[in-house]
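Every protein chain of the complex appears in place save one, which is left out.
Letters are used for the chains, namely A, B and C, taken in the order the chains are written, and counting of residues starts over at 1 for each.
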Amino acid sequence: MILHPGILALIAGSFIVFIMMLYASILGIRIITRWDIRSSSEEQLTLEKKTYLVSSIIKYALGFEIISGLLYIYTVDDIYRLFVGAMCSTGSLNANPVGWYALYTKIIIFFASSIWIALNNIDLKAEDYPLAKPKYIAMIFITLLVGLDLYFLVSYFSGLRPEIITSCCGSLFSESGTGMAADLAALPPKPMIRLFYITALFFIGTALLCLKYKSGFLRYAITFLAVFSFLVSMASIISFISLYIYEMPSHHCPFDVFQKNYHFIGYPLYISLFCWVFFGLLPGIFQPLKRISSLTEEIERSEKKWLSLGIVFTVVFVCIASWPVIFGNLGL
Amino acid sequence: MAEGKLLIHIEDVTKIYNPGKPDEIRALSGASLNIGGGEVIVLKGPSGSGKTTMLSLIGCMSRPTSGKIVVEGRDVAKLPEHFLTNIRRKTFGFIFQQFNLIRNVSVIENVLLPLYPLKTGLSEMRERGEKVLGDLGIREKWHLKVNRLSGGEQQRVAIARALINEPDVIIADEPTAHLDRQLSLDLLKILEDLNREGKTVVIATHDPIVYDHPFVKRIVEMRDGRIQGVTVK
Amino acid sequence: MIKHRFFIGVTLLEVIILSIFFFYSLASVQTRSRDEMPAKRQLVKLLELTDLAIWTEARYTRHPSQADLFTPFQEFPSSLEHFPAGSIIAPLKSAESTTMIFGR
Partner (left out) sequence: MIRHLKILEYALSSLVRRKFKNLSIIVVYTLTISVLASILFLTHSLKLEASNILLEAPDVIVQKISAGRHDLIPAEYITKIRDIPGVGTAKPRYWGYYYDALTHSNYTLLGSDSNLTGLSLLKGSMPSDSGQCAIGKGVSDVRLTGIGREMILVDSKNTGVVFTIVGVFSSESSLLTNDLVILEKEDLIKFFGLKAGSATDIAVKVHNENEVQTVAGKIKQLLPDTRPITKSEIIRTYDTVFNWRSGMMLTIFSSALIAFCILAWDKATGISAEEKQEIGILKAIGWDTGDILVLKFWEGIVVSLTSFLLGIIAAFIHVFFLGATILAPVIKGWSVLFPDFRFVPYIDLYQIFVMGFLTIAPYIASTVIPSWKASVTDPENVMRG
């Protein structure tokens, strides 16, 4: 265990959020079992009041997860010097592969809780709260994810074996790790570039079709495409976008882009990517809910907003990603 | 709201507080009432007769234990709080027995409070506030803290606050309880003017000054949570 | 309707003070690393120094990087630390170095 302020902050924060989510889940279970919107009993009134608490806890948890995701990357970036052979945060993550799981969990929690909030907002627009029960069941899953995240964080940081202070043999026998990041970095840039732009075009095309036609198939397709775009974009960042940003033909780190040296380009880059994927995911997820009559209208109205935002963020992301490719000094 | 059109429909409404507990109170049982647009109606009865409960149900502040309440054509008896608040904001203005102003806050801020959670712009808010205060003749006191005002002025601030979101219905709960005779008459004058502008006024009171006043059209007598009788003047 | 302006103003002021501090520190780090750093590095280089002279109570607090692995346990391995500085400086993690590794 490394006693590092960032690590302490992360673990303490995740712990607090987990406890809060656990409390929210207990309330959630009560709501699932006792909920009856048609009743005017005291109990129902109390439950309705509790829903405010639950949704405000989840909002705070989402806010926390966004910030802690950043903090996690910064921290991992700050401690790489403790590991022999690590050149950037990728090295720190490879030092104990659980770190990657923690990162993935954080990303999943981000999407899950923002989708939950979207779900909640739609649900609150209907007078009979049709999604009350499924919503709280979904929340229990988010709680599990948060617990998993805490577990991964703790086991990542406690499992790190930095070459602590001149231990005589440590530095001589240790070896630098390899992981799946290395495999991704090995993807050939040229085909990746082609795949990336084709995917983005495909996404925009499907989104435009969705805006025009009401077909359910298109909505599921766009959700699938959003997932696919996310994977392709992450792979592209590692495989070629980072190269152009760093202007070095072998520097594949997906995290260094957050640093000052690269004008903090990572923030707009990742924010637009995450927004793109988030808005892309929504139509397909809400498609089955259109069957609930009190929601249909609201979903159809929001859907237009989501699709347009999805297109906007796709364009923004592609522009940011293409900028260094077109105007940068590196030629592959 | 057109004169005479049915505005609020209450049918067989019961409200029980703390059901199933030793301190269970049956505040209303099987009350039915219709209120038309532009009407002035007084709920009259001793304390504990269910007037206040009736007002809070009419004003969408709480939900009945059973029964049906329709406000402007919308069934509100089963609506979640969030929607009730929305209706309350648009339709009702409240005047309370103790004025219920927020102490140590200026007159204008007290008056504008109902608009804070809405999307109204700042300049529009100021305009509306000045207009309402001007109508009630307390415009020059806008910057004072409310606890430095006299009782009558406080009552006016409370009325101004009730009017700021341009409600169709004014609900007043024992509005004259803390006022002397002259101030009570002033208040009734204001309510009368508002009624002339087309607002519906619902008052709960046991003060004869109020229910003997000529502008009151209908008196609903309540006792023990039931409606005893209706007098139309 | 001015309190929020006041608050935002005060917060901005605090942020400005902080940014002034921030830029001040950037600048002073720069000037000091220009003016003092070469001299200090020269000192380190010529005198072949390895450690900072912060705590002079014991060998392992004066030369943390040079101390041998058992210094904090001079008396016996579970002896309690008695130097205040030592209570905060991590005792050398000897887990790895006491593990015997066989290699060709």
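Keep in mind that, in the parts below, a residue touches a chain if its C-beta (ideal position, glycine included) is under 8 Å from a C-beta of that chain, and two chains touch if they have at least 3 such contacts.
The shown structure was predicted, so the numbers you read here are calculated from the model rather than taken from an experiment.
The absent chain, not drawn in this view, touches the displayed chains A, B, C throughout the complex. The missing chain, though absent from the display, is touched by one residue of B:113, B:136, B:185 or B:209; that residue is B:113. Only one of the listed residues, B:29, B:52 or B:65, touches the absent chain: B:52.
Taking the complete complex into account, residues 2-10, 12-13, 16-17, 20, 23, 49, 52-53, 56-57, 60, 64, 67-68, 70-71, 74-75, 78, 81-82, 84, 162-166, 168-169, 171-172 of chain A touch the chain not shown. Not every partner is drawn; the one left out touches chain B at residues 52, 55-56, 61-62, 81-82, 85-86, 88-89, 94, 96-98, 100-105, 109, 113-122, 161-162, 165, 173.
Within the entire complex, the positions of chain C that touch the omitted partner chain are 1, 3-4, 6-7, 10-11, 14-15, 17-18, 21-22, 24-25, 28-29, 32-33, 36-37, 39-57, 59, 61-62, 64-70, 83-86, 88-90.
Quick note on the criterion: only the chains that are shown with their structure count from here on.
Chain centres here are C-alpha means, and the one lying farthest from chain A is B.
Work out the mean CA point of chain A and of chain C, and you get 35 Å between them. One simple way to say how far apart two chains are is to compare their mean CA positions; for chain B and chain C this gives 67 Å.
One inter-chain figure worth recording: chain A and chain B are separated by 49 Å, centre to centre, where each centre is the mean of the chain's CA atoms. Not a single residue position of chain C touches two or more of the other chains. Not a single residue position of chain B touches two or more of the other chains.
Those residues of chain A lying in contact with chain B across their complex are 37-38, 40-42, 45, 48-49, 124, 127, 129.
Contact residues on chain B toward chain A in their complex (touch as defined above): 18-19, 63-66, 77-83.
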